[in-house]
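Below: the structure, in C-alpha cells.
With one protein chain held back, the other chains of the complex are shown just where they sit.
The first chain written gets the first letter, and so on, giving A and B; residue counts start at 1 in each chain.
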Amino acid sequence: MSGDDNRTRFVVRTDRVPEQPASRVGEQRPGLLRSEDHDLCPGCGEPVALRMLLEAIEELGLGQDSIGVVGIGCYTALTTLMDIDLIQALHGRAPSVATGAKRMRPDKLIFTLQGDGDMVNEGLQEVIHTAARGESVTCVLLNNGVFGETGGHMTATTVIGQRTKNTPEGRDAGYHGHPILVTDIIAGLGGTAYAARCGVYDAAEISRTRRILRRAFETQQKGVGFSFVEILTMCPTGWFVPTAEGPEYLDQVLGSVHRLGEVKVDGKLVQS
Amino acid sequence: MTRRLMEGSEAIAEAAVVAGCRFFAGYPMTPFTELLEGMARRLPAEGGVCINAESELEAIGMAWGALATGARAATGSTGQGLALMQESLSELTRSELPLVLFNMARGQADYYQATRGGGHGDYRHIVLAPIDIGEAVALTQLAFDLADRWRNPVQIYGDYLLAHTSEAVAVERLDFAPLPTKDWAVDGSLGGSGASRNINPIGMTKGSKGIEPESFWKRLQAKHDEIAAAEARYESEHTEDAELLVVAFGTVARFVRYVVAGLRAEGVKVGWFRPITLWPFPAQALAEAAAGAARVAVLEQNAGQMIDDVRLAILGAAPVIPIGGISSDEAGFGIGPLLDVDVIRDRIEAGLAGREVPR
Partner (left out) sequence: MSRTQRRGPDKRRGPVKRRGPIQSRGTVTIDVERCKGCELCIPACPPEVLVMSTRRNSMGAEYPELEPGCTGCGACLLVCPDFCFEIFRYEEPVLHEASA
C-alpha cells in the first residue's frame, strides 16, 4: 500500500499534537459523544450520521434540552456512547414513544433514531400516523437498505437488483416486490412540515447532512409540524462489498432510487 | 361528601384525573370505549393530553414515552386489545415504568392474561380487581400510587358491568405517603454531563459497551418478590365456621356476597373470599380462611383460570371445585346468565352438597 520502494517516503508524525504552533480546528469526537469506542463494522455509515446528528444538536445549543428515542438495530449499540437523555424503544415503536414524550415535554427537542428495518418494515404505521398528526418531533431514518444487525437481510427499502442474504440473486420486483420510498410518502402527509433525504458517502454530502438535520430540528422548534430526515448510510457487510467500495455503492445503487435532496420545506413540496 | 350518579367509566376517568394522570392514549373497543371518551373529555381541561391512537400498539408506545418523561400516564383496552400490547407491556415492565393499565374486560377470561401476562420473559404486574364503582374509584387512585412507588405497571381489571352501569359515588382525592422525586425520568437535563440517562429494558448503561441483562433482570425479580410479599389484598366474610368457602373476584364477587348473606340469614354455614389483588394472589390469607371448610368452591366467569391459584393456595388441604363457567351474552360482551342471583344460589348449594356443576 505504501509508495514505491525506491522513492523516499515523507511521513508526518500523527501520533501526537504538532509541535509547530497550530490551532485545533476539528475535535476527534463531538462533545455529546462520551467515547469513540464502538464495535460497528469497518466502513459503517451509521457512526458518521450520528456525528452529524450530535453536532447539529450542539450547534443549536440543545445538548441539555434533547431527548432521543432510539429504535433497534446496529445503531442501538451507539446509545451507550450518546451523552443525551435517551429512551430505548421497541422495534418500530419509536415515533409513538416520541409522541408521548413530546406531548408531556413540549419544550424539549425530541427526535427518533431508527433504521430502515425498524421504521419502514416494523414501524411504518407509527411514523405515518405520527407525521399525519403533525407531531412536533423529528424522526431520523438511517437507511442502508438492509437489516444490518442480522447480517444483511432485505428490508422494505432494499432496491430492485440489490443482493442481500434473502435475495442472493438480487431483489426481484415480481417476487420480492418494490422498495418503499418513505420520505416521499411522509412528505405527502398534511402534518409534515419538513422532509429530506441525504447521505454520508462523501465529505460534502456529510456536511450537507448536518445542515439538513439542523433544518429539521429548527422546524420542530418553530412548532410548525412534523420533520423527517432520511440519511443513506453504508453497510459494506450487509451488501457484501469491500468497505472502500461502500460509498460508491451507496451513491449509485441506493442513491439512484432513494433520491437525495429536500422534498418538503416549510410545509410545501419542493419541485425537483 | 356529595355523591353523584355516575357511569363506571366516567367515575374511573375522574378518579384517574384526580390521581394526577395527565396522559392517556387509547383505541376504541367495547366495553373500554367509554373510559377513553371520559379521558378525552376530562384531560384537556386539566392541562393533560388524550390521544386517539391509530392502534393499541401505538397507544402503549405513546404511554411509554409519556411515562419516561415522568408524567403519570395510562392506557387500556379490553382483553383483545391488550393482547396487541403484550410485547410492550413486558418490556415496559423491565424499563421500570409506572404504567396504569385498564382492562375493561369482556367477562373474566382474561385472568391468565392479567396475572401471567401475554408478553415474553419474566415479569409481573400488580392487578387490582374492583368489586364495584365505589371501590374502582379508590383502586384507580391506589394504582397510580403503587405504580410510582414500585416503578412497575399496575392493572385495573374491570368489566362490562363496571363500565356501563351507574352508581352514586363521590370521587374524592385520596392521599398516600410521599413518593421520591422521579430523578430517573428523562427531561434532557443530563445531556453532555457524562451522566445522561438511558431508560431501557436490557441493562444498557452509558459508557459500557456491553449490555448486562442478567444482573439487571435479577434485580427486577427481587423487586417483584418484594411486591408479592407486600401488596396482596383481599376481603372475606363468614369464614370462621364456614363449611363451604366460595372464592370469586370483581363483579361476580358482588353477586356472591349478596347470595351468601341471604344463605347465612337462613343459617347456612357458607363464607366467601375475594382477592382484591389478582397478583400478588393472597394465597396465605386464602389458606387461613379455608382452614375449617370442608370444601372450597371457585365461582368465576370463564373456563377455569383463577382456580389454579386457589388450588396452589389450598395445596390439597380441602377439595377445590369449580362452580362457575363460561357465560356471555350473544355479543360476547360478558353479561351472561351466570350473573344472576338465583343461578348463583343454585351453584353454591350444589357446592355445599358436593354435586357436579355444569360448566
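Simple rule for what comes next: a residue touches a chain if its C-beta (ideal position, glycine included) is under 8 Å from a C-beta of that chain, and two chains touch if they have at least 3 such contacts.
Small disclaimer: the values here were computed from a predicted structure and weren't measured.
Undergrad: What chains on display are touched by the one that is not shown?
TA: Hidden chain contacts in the full assembly come out as A.
Undergrad: Among A:156, A:206 or A:229, which residue is in contact with the omitted chain in the full complex?
TA: A:206
Undergrad: Can you list, in ascending order, the chain A residues touching the missing chain?
TA: Spelled out for chain A, the touching residues are 1-4, 7-18, 20-29, 33, 36-38, 40-48, 51, 200-203, 206-207, 236, 243-244, 246-248, 251-252, 255-256, 259-261, 272.
As a convention for this text, only the chains that are shown with their structure count from here on.
Undergrad: If you average the CA atoms of chain A and of chain B, how many Å lie between those two points?
TA: Their C-alpha centroids are separated by 42 Å.
Undergrad: Write out the stretch or stretches of chain A touching chain B in their complex.
TA: Within the complex, chain A touches chain B at residues 31-32, 34-35, 37-39, 62-67, 69, 77, 79-80, 82-90, 93, 95-105, 108-109, 125-126, 129, 133.
Undergrad: Given the complex with chain A, which residues does chain B contribute to the contact?
TA: So the residues of chain B touching chain A come out as 22-23, 25, 49, 51, 53-55, 57-59, 61-71, 73, 87-88, 91, 95, 186-194, 196-202, 204-209.
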